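One protein chain omitted, others in place.
Coming up: chain A.
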Amino acid sequence: MLSDEAKKEIETELRQYEQKQAGSVEALKIVQRRHGWVSDQHLRDVAEMLEMSLEELDGVATFYNLIFRRPVGRHAILLCDSVSCWIMGYDRLYQHLQNRLGIGLGETSKDNRFTLLPTCCLGDCNHAPVMMVDEDLHRDLDPEKVDEILGRYQ
């Protein structure tokens, strides 16, 4: 079930939009912020609030890569795999993260601390290679720096 706070927040947001459906992405993001991901039950609840069919809302939820339809770890690592980061050492970073966390792309570490996800260019190519952890951008990375950064997220 959606928490009351999530419901209230969605209702407030929806007032901003000219049509309820226009708030679909925002509503899903609210659910995700509060519950970590969007479960089938959450999806049903939001569809009802938006007066959308479940299928249509799931179509939206699965289209956008930053909406998670499966559980994720406490922290999401978005590792940029686009061209400038690839030139500047993406492979080495990915290898390193794989070794450190014991997971590949799309997977969650056993201790549920991190989910590792690939992402398109983060618009910080002059500081390649880069990654985001949750809401924070980390730039000019090398394996040593990655270790130090991971330590900050428990």
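Following the convention adopted for this analysis, contacts are C-beta pairs under 8 Å (C-beta built on N, C-alpha and C of every residue); 3 or more make two chains touch, one makes a residue touch a chain; residues count from 1.
What we mean here is this: contacts and distances are computed from a predicted model.
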| item | value |
| --- | --- |
| Chain not present in the shown complex, as UniProt names it (candidates "4Fe-4S ferredoxin", "NADH-quinone oxidoreductase subunit F", "Cytochrome o ubiquinol oxidase subunit I" or "Sulfate adenylyltransferase subunit 2") | "NADH-quinone oxidoreductase subunit F" |
| Residue among A:M1, A:L54 or A:I87 touching the omitted chain | A:I87 |
| Contact residue for the chain not shown (choose from A:A6, A:L79, A:L97 or A:A128) | A:A128 |
| Residue among A:V25, A:V72, A:I103 or A:I149 touching the omitted chain | A:V25 |
| For chain A, residues in touch with the removed chain | 16-26, 28-29, 50, 56, 59-60, 63-67, 78, 81-84, 86-88, 119-128, 132, 135, 137 |
